[in-house]
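With one protein chain withheld, the remaining protein chains of the complex are depicted in position.
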Amino acid sequence: MLPVSPAARPATVQAFRLAGDPEVRVVLANVGLACCSMEVEAAIRTGLLVAEGASNDAASSTILLVSGTVTDALAPAVVRIHEDLGSSARIVAFGACASTGGPYWDAPTVTKGIDQLLDVSTYVPGCPPRPDALVAALSAMTREDRA
Amino acid sequence: MSEESSPPVRGVIGLIASACTSCMLCVRECPTWCITLDSHTVEVTEEGARRPRTVNVLDEFSIDYGLCMYCGICVDVCPFDALAWSPEFDYSAVQRAELVQSMTRLEQWLP
Partner (left out) sequence: MIDIDRGDWLAEWTTRHATGFVYLDFLTGVDRVTSTEVVAHVLNPDSGERVLARAVVPSDDPLIDSLSTLYIGASWHERETSEMFGLTFVGLRDDRPLLLRTTLGRPPLRHDAVLAARVAVDWPGTAEPGGSPARRRQRPAGVPDEWLDS
C-alpha cells in the first residue's frame, strides 16, 4: 500500500439540490481523477446541481463520486477517502474508466473499475457522461430513498 | 443560474438491425473491443433465381457501454449505416453487467 497524504482527501463534502427536481437533495464528495470530473464541475457550474454549501450530514447519506480513471497508483487514495467518510458512503462510478477501466482496460497501470476495490451502487456509462446523465443517475439513486 | 443544457446529439450509439449484414467491420474496428456480434447463415431461395442465396442473419448484437469510449468509429465504418447516434443519455446501471446493452435496447434508441 502506498502512503496516502492527507491532501488526497476531497476538499469538501457538499450538499446540492437537483435543479430539475428541487425536492431532491444530495450530499456529494467528488473524487476528481480525470476528465469525467470536468462533467461533474459542468453540472455544478451550469446549475443542474445547485450548491447549498458544506454538509454536516451523516456520512451514510454521502454519495462518493469516482470521476475518472482509477490508476493503480491512486487507487489506494480512493479507498482511503471512502474509509475517511466512514466506509458507508454510496459510490457512483462515473464514466467508463471508473466503471470498468474504460478505454484503458488494457493498461497495466489501470485498475479496471473502482468496483475492483469497493462496492459500487451505480455505474454511469459515458466517456464522459453528460452532466445530465449524472443528474439522472443521482435522481434514480435517491428515488429509492424517497420512496 | 440554471442554463439549459444543449440538446444532446451524440448521446449513445443505437442499431438499425434490419440494415445490419453481420459484416463484422464495426466489431473489428472498435478500439476498445466493446462490440459483440453473433450471426449465422441461411439460404434464401428466390423465384426465378438459378440458385439459392446465402444471407447472414444477425442473432445478437451488443455494445458494452462500460467499455465504450463513444469514439464513433463503428458508426463511421459501417457500410450500411446500421449504427447511428441517438440522443439518449439516461441508462445508468446498478450492476456492472447491465452496462452491456443488447440488440433490443440498441434498436429502441433509434425509433
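Think of it as A and B in the order they're written, each chain with its own count starting at 1.
Everything below uses one rule, namely that a contact is a pair of C-beta atoms (placed from the backbone, for glycine too) under 8 Å apart; a residue touches a chain by one contact, two chains touch by 3 or more.
Please read these numbers as outputs of a predicted model, since none were measured by experiment.
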Note that chain B touches the chain not displayed via residues 21-24, 27-29, 31, 33, 35-41, 54, 56, 59
On chain A, what residues meet the omitted chain?
72-73, 105-109
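Just so it is clear, only the chains that are shown with their structure count from here on.
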Interchain centroid distance [CA atoms averaged], chain A/chain B, Å
29
Interface residues, chain A side, partner chain B - complex
19, 46-48, 50, 96, 99-103, 105, 113, 115, 120-127, 129-133, 136-137, 140
Would you mind writing out the residues of chain B in touch with chain A in their complex?
1-3, 5, 8, 11, 31-32, 64-70, 89-96, 98-99
